[in-house]
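Of the protein chains in this complex, all but one are displayed in their positions.
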Amino acid sequence: MSEFGPIDDYRDLFENAPCGYLTIGPDGRITKVNATLAAWTGFEADKFIGRRLHQFLNMAGRIYCETHIAPLLRMQGFFSEFALDFETAAGERLPVIANAAERRHADGTLLFTTLVVIKATDRRRYERQLVDSRSELQRGLATERETAELREQFIAVLGHDLRNPLAAISAGARILQRSGALQQQKELRVLDMINSTVSRMSDLIDNILDFARGRLGGGITLHRDARPLEPVLEQVVDELRTASPQRLIETSFEIAEPVNCDRTRIGQLASNLIGNALTHGAQDQAVRVGARTDGAEFKLWVANAGEPVPEAAMQRLFEPFFRGEVRRSRQGLGLGLHIASQIAQAHGGRIEVTSTPDETRFVFTMPLTPAASG
Amino acid sequence: MDVLARNNVRVSGRRDRAMVFAHGFGCDQNMWRFVAPEFEDDFKIVLFDHVGAGGSDLSAYDAAKYSTLHGYADDLVEIGRALGLKDAVFVGHSVSAMIGVLASLKAPDLFGRMVLIGPSARYIDDGDYVGGFTAKQIAELLDFLEDNHMGWSAAMAPSIMGNPDRPELGEELTNSFCRTDPEIAKAFARVTFTSDNRADLAGVTIPTLILQCSEDIIASEEVGKFVRSRIPGSDIVFLKATGHCPNLSAPAEVVSAIRAYV
Partner (left out) sequence: MTRLSPVVLIVEDELLLRMDSAEVVENAGFEVIQAANADEAIAILTRRPDIHVVFTDIQMPGSMDGLKLAHFVRSRWPPIKIIATSGLVRIEDVDLPAGSVFVSKPYRGPEVVAVLRTLTGSA
């Protein structure tokens, strides 16, 4: 850097500017360079004069010069904010951001071209990191999509392979039933139990696969319609009564308006809530189930008597695999409430639970008109 | 897909005999603005943009198709057929020189004469053959292109179609001559600089003129002479112009060289 001169010495402002300056003549050869650029590149100023710009750039820069910079300057007279890599005398890379502009005579002849460069090591490095991480992200997304497809296929095949033997068991029970060979009450009850056990297994498979699908990013897709919901709820209760004939389930359904929902899923939600009540509630008391619409909302509740849910468990009820303190004989997977809450969410609703020594009550609420889809 | 819209084809001039201009890597048909108009009185001028450049339809870009120069050559043949061209003059700059060679091999009746400006049959050195670049340098170039998106924004793409004769239109036109989707630019650069068409040269059957610049770091004199030696019956003219784009830096010289040949 040369000595600082007086403040209005333009030459000094040029030489010692905080940026590099280059002037290039009409023949493409450098005519001026300022001290700053000389210092940055490690070349004496006189090394620049008479040479061409691209001789101080790396190969990529040279190509870019010929294919983009020179043509753009010729066509629009300027080119701003482009990146360039100088090669210093020490053989190192000097990344810069540059602006270039042509100066022409009134008659159009080219007088000279000015180039201003600003050191941009950090900025260029930052931008490069952005570009690199975006590429990585895109690759990651592509892999994710592939993996998700494979998982979906796997889940479908798994479901099929698990349900096939179940269907065979049901078919066997039907054959025995039809044969008329089983006459005794006890034997006929065994057939009933086979059927209801198969049904339970089937629900379990549904829950597991739903869980797998939901956790792996698929989520629960709904097929909504406004067909009557009550028959579905009645059937769910009937099946549970058949599976637990010694238990009392009281129902009170007053569904006055059509409910736009996925009936199978709501049935599944009800089944999970009632099953939960049967498992954890007082075994000698009724489980009460009710449903109604009231203007803007649809409500479904399930209440049971018995020990209240411990405070610590209340926070975690809807977590997957959470089983709480339960009698050993009826563990289950701990997915029923979790799936129920997923179904509630998918409908834009929620499940709330209250638990006192008098009763434990789960209430599912959803809006009748979806606020925002899904 | 309308071929003429896909490649932003512009036709002007009064005559029957056509002169087709093909731009090279880096810019678009606007780079002929100082040369093409000079021939409007004697020829039908055909200008176009390769898919991925200028005002071409970017949605037509297919990575697989354009992974070799043949994809671009097929487009050129399609344009020729759509316009009913026969025996036309082809003027190709840089990589378009080889694209034109490939097109003439696919459709020998399309062009009657070719003018190749700054051609190179292969850019990367290969044994005794000096293309001018190493593979490493080309890899660095591809990285470097990513550092220069030039204000590209996918959202702006439709507004890039500007009128280059009216620079007062300002912002939208800045850099528009050379700006395109950085992904496509990178792909085109890779295809261009890794191409090898040395074996195709011998099959050319029409009169061909090579215009060679001095101090062209992209297509050196040695490279130009190689092309001259392999295309049967071809001629070479050494221009005084320097650099890779004489059609912009020294249009008058280019115009007279072409005029003398056609």
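In order of appearance the chains are A and B, and numbering begins at 1 in each one.
Here is the rule we use: a residue touches a chain if its C-beta (ideal position, glycine included) is under 8 Å from a C-beta of that chain, and two chains touch if they have at least 3 such contacts.
No experiment lies behind these values; they were computed from the predicted model shown.
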Chains still shown that are in contact with the chain withheld from the display: A
Of A:G50, A:G172 or A:P310, the one touching the omitted chain in the full complex: A:G172
Absent-chain contact - pick from A:H105, A:H160 or A:K186: A:H160
Positions on chain A where the hidden chain makes contact: 156-157, 160, 163-165, 167-172, 174-175, 178
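Here, only the chains that are shown with their structure count from here on.
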Between chain A and chain B, centroid-to-centroid distance (C-alpha), Å: 44
For the chain B and chain A complex, residues of the former touching the latter: 24-27, 30-31, 33, 94, 133, 137, 140-141, 143-148, 150-151, 164, 167, 173-175, 177-178, 215-218, 242-245, 248-249
Chain A to chain B touching residues, read off their complex: 27-28, 52, 54, 58-64, 66-68, 70-72, 74-77, 79-83, 85, 124, 127-128, 131
